[in-house]
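Every protein chain except one is present and positioned as in the full complex.
Note that the chains are named A and B in the order they appear, and that numbering of residues resets to 1 at the start of each chain.
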Amino acid sequence: MSDPDYDIIIVGAGVAGPIIAKELSQAGAKILIIEGGPETPPTNREEYMSNFLLNTVKTLESPYPPGMGANPAKEATPRATIAQTFGNNVSPTWHADLGAGNYIYNADVSYLLQEGPQPFLSGYKRITGGTTWHWLGTSLRFLEHDFTMKSTYGADDPDYPMPDWPIVVDDLLDAYGRAEHEIGVSADVSIQTKELAQIGLKYSDGYSYPMQEIPPSVLDVQIAAALNGFQNFINFEGQQVFVTSTPAGRNSQPDGNRRTCAGNTNCIPICPIQAKWDGTVTLAGAQSTGNVTFKSQCVVTKVVSAGYGQPVTGIEYIHWENGPTKITKSEPITATAKIYVIAAHAIETPKLMLMSDMGNGQTVANSSDQMGRNLMDHPLYLSWSLMPEQIFGFRGPLATSGIESLRDGPFRSDRAAWRCEIGNEGWNFAIGDPWTTVSDFVDGKNASHTNANMDRLFGAGLIEQLNSHFTRQWRMGFLVEQTPEADSRVTINRDNGIVDGLHLPRPVINYKLSEYTRRGFASAEVFSRQVYQMLGATNFTRNAQNLTAADGTEFPNPVWFENPDRDMFEALPDALKAPELCANGQAVPDGFTYFGAGHLVGTYRMGSVARTSVVDSHSRSWDHSTLFLVGDGVFPTITTANPTLTLAALAMRTADAIKAQLATTL
Amino acid sequence: MRLLKLALLCCVLIVGAYAIYHYQIKGKNSTEGPLASGTPQASAMSTTVSCQGADHVITNGAAIPHLPDASMIASEDISVESLQCSFDAYSWDLFLALNHDADGALVTGGSDDPTVWESWAESSYIFLPDGATPASTDGSFPPRNVPAECAGLHDGAMKIVLQIGKRPDVLEEFTEPFQSGPLIDANGHYSRFAISVNQSMYDYILDNELYNKAGQKTFSQAGNEVNFSCSCNEGTDADGNPICAQGGQQGAVMAKAAWKVIDTAKNDDPSLFHTVEALVFTEAAKDGSRPAMCEKQLVGLTGFHIAQKTSNDTQGLWSTFEHADNAPTKGQGADKPKYNYFNPDCADCNAVNEPPAQPWNPDDQPLSDARIGDRSQIERVIAIHQDTDAMNAQVQSELLAGTVWANYELVSTQWPTAPTAPNAAPTAATNWCSAINEVDKSGNPAPAFLANTTLETYIQGTVPQASSSCINCHLNATMTDGQFSDFTYLLERARGP
Partner (left out) sequence: MSNSDQKTFNAMSALLTGFNEQLIAPQVDPIGLPKLFLQWATDHSGGDCANLLATFASLQAIVPALSTDEIGSVIMGVSPDPTTGEPIDENQTAVAQAILKLWYLGSWYQPFDIAGAAKGKETVVSDQAYIKGLASQSMQSHAMGNSTLTFGYWDKPPAASLQVTTGNDEVSAGGPPDTSGWGASA
């Protein structure tokens, strides 16, 4: 066999790919990075920013190619459009039509083919830099018990849904530090540990973050003043609550030739000044070594191997370009290396692997039949309200603090934990403000539910009404830890005839939220009522059970599910049943709606045995020793923390393993 | 109505103050100063430019103007366009004053002497590697901090040792060169950048110990916010309160320069540039893959920013000049045989206004002829305004003919249209600066976008926040502790404890 072209081939230039490339190119390895999407030189920020400013709908995907509303069948790298973008495009009969080749969302709009029973609501970005173009930057560490859920909370319960990880938190402490320095995380260890030691947040001795913490917002301070130290939250007996500053991959001082955060309040969908770290920063670091070859607009279509136990012998990719009328694409091109790293994120990685047929009826790295299973997200419960005092939202980074102190506790034996993100963006996420409320008070409508008198205002009266609302709006976002489910999964279907612009099959998604997960929503609603009671705030949350079609008929909202625990609410004291504290004004809610958090996790899980997992604790395939599948797809559980810091730390660990492997075998 | 007052105040500040006080200093210039040096004058001393219906006198004088003069504009003609003429005329006055010989001689035929701004404190010896106090005991600038690699090349007879391209840990501007991409000229050489500050700005940094990280932290923690001095002319307001220090004051001025290597083998003509012999220093690679390097080279000025804070313009006035042969203007054809940063005929050139491909390695240069595609291929995106063009032509022919400076042109001047807060009158306590507009600290600059092709090469568009606008961008500048640094990226270079 001839010499391979490179030491390492890395597929995907988001977070995991560039980190591994940087670590190993600095050590002298010759690396090829293959990225499916277009290159994004610094100049592209102008174009993306312009798209954002001029788009009427400023969703997280609004700045980026392909254009909003592009048909995924015609795009080389269509995006997984988030469901909110479809608005009322859902067919009123979606529910009845499911199965039999029908999907929740129209395949002309939705790249992901959603078979349900519930929709998967998160998207990702397929351009150089990956999904970090529109990440928020939240960089929390996982907690001690996050790695040992089964042994800590379910040792005696054979049906307990959460597995242990093959590593414990101490295995990752150093790697966390390296990841925090690569990303450039702003936080303060003493503030983190003082309040959060009780939930098992750990650091190496003497550790300090690279940058000072981001200052809390006026809102954060007000909530902290009301809540800190309180320990009588229903369902969390004896656990103290604290509002803490959120570690963020966002500059609190000049760093890495990038500016200090100026509080543009726009981390999602685009930081106009790149104060927020993104994958292109680390990629540029890797490229500056001169050891990295970078190919963009090259979609990897196959990983080649002769069988389980055999090495990977190459990868195939297609180079594409946007022609004047349609996409032009190359024949498949083969590239070879000593080591292969797939860093294409938790939907494209399993899709690629399931496309990688070995000619014997088997696909690469799937002897366990776990490939694509256990797809997870943080289903997000959004609760929004008006404060009695002005707290001046819509200022500063989208979120600067959160309530982390309830992320762990004995309750995890029977219901989902969550972290609560405090939003500095008023009701932007919640109802699309300022657009909705302004339109209400100018047009005399009540879409916001705050203009019951249907007032039509102008002049000073309009200013005062808007000021009064906008400076009091705020929201909490609860990131609920969902359980891994074998049949929440990514598959491909070569027979349905639905492909992307390169004629590749599209991911088919099955997804559902378990009872354990849904119970986390119930506890979030109870918690928010107590918070509103303490603050004197009025709850305006609406969980819409039905949507209204153009002809006025109502049909089930795909993102609504029934309240899993009516008893929890029946048992509440009357004061917590007052309509102004309750979502929908319902003392006992009929149900809840959920959003996606953009956290796609779990489809090629790591484990300590090959039979039940896809990769080992270094993200190496059990089936092929030269293949590494990296990113948050390896997480056995999603925990309550945003995933990127941990996937970055795991990438550091993988880089070390690859370095060792290259040194010994070659 | 308070706002009306604010608006009036602005007008008073913009129109009135310029009218009265700037006029005085102009009078002063024409009677004293370097004229006495007796140097033979190849060019006229001043020229009157008619712009938007008003006459603006541009003076080849040595005194740095403190404020623009808008007195010649009738109040009913006040507009962005007419005021722009005043600001542009001021920019030329400033340019002429700063490009005098440091000893005061005027720009004269054939001359190319070291300039006033080249004698200012350059960032690399304000922000020393260990955060040490710049060695200045008597108010004079400290000796240059010559890196060991350069020391051997240092020739005592060299008029100036310009140590440029020294890359500090943090560049003063992220946009250029190494993060958004280097500027590689048509001959394959990397361009270099340097920033210097005048005495006023230097003194402020020194007095407040802003030259190292600890000093900056102490400064912020004591509740201070950086506020460099503003230029102003002596006088009083309507209520008889002083609006400036006695005798007027020269506030903070910063100059940023872009330089290219003059490669005579590649037909660069040194007589077309302001040139200096310089020691070009390249730091060692962080990963140790290459050592630091120093080379003696002849370099020519291709881009030049001047920013001056004035008592009316808390955000500063931003004048930007370029060498006339830098790049063609988009859509206007490339009619010159040769440009500094554009190759008029090549099929394999890099895409226009995109950074060269990685890796960027300044000690691997000049690029071989084969690597034609790895150079910058630059066009100006926003054409120079016709008023400015006309002013340039007149100044070049009437004041600068026969000097290297005739090859330089003003691109534009950016100024804040709503700079200040209500009741913003300057006082000694505010270093004679007006209080900044708290609603929009950028002061809503005009023109909204401004780029120098050598300094903001890759972001020349018109997209808010993402494209080059001197004031909007510098509003984001902070010290090492993240606190506002008053529109300069210099302070983030501080090191040490």
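Here is the rule we go by: contacts are C-beta pairs under 8 Å (C-beta built on N, C-alpha and C of every residue); 3 or more make two chains touch, one makes a residue touch a chain.
Model, not experiment: these values are computed from the prediction.
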item	value
Chains still shown that are in contact with the chain withheld from the display	A, B
Which residue of A:T334, A:S468 or A:T548 touches the chain not shown here	A:S468
Full-complex contact with the absent chain, from A:S217, A:S405 or A:S613	A:S217
Selected from A:F236, A:F392 or A:W418 as touching the chain missing from the view	A:F392
Of B:I378, B:A418 or B:C473, the one touching the omitted chain in the full complex	B:A418
Residue ranges of chain A at the interface with the undisplayed chain	49-50, 52-56, 58, 215-218, 221, 252, 260-266, 270, 272, 386, 388, 390, 392-397, 400, 424-426, 428, 434-435, 438-439, 442-443, 446, 449-453, 456-472, 538, 540, 542, 579-580, 584-586
Residue ranges of chain B at the interface with the undisplayed chain	1-4, 6-7, 10-11, 14, 78-80, 83, 417-418, 421-422, 438-442, 444-448, 463-465, 475-476, 478, 482-484
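To be clear about the criterion, only the chains that are shown with their structure count from here on.
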item	value
Chain A-chain B separation of Cα centroids, rounded to whole Å	44
Touching residues (chain side chain B, partner chain A) in the complex	170-171, 174-175, 178-181, 287, 289, 353-355, 358-361, 458-459, 461, 463-467, 475-482, 489, 492
Parts of chain A lying in touch with chain B, wherever the complex brings them together	26, 41-43, 45-50, 53, 212, 251-260, 262, 264, 272-275, 284, 287-290, 292, 294
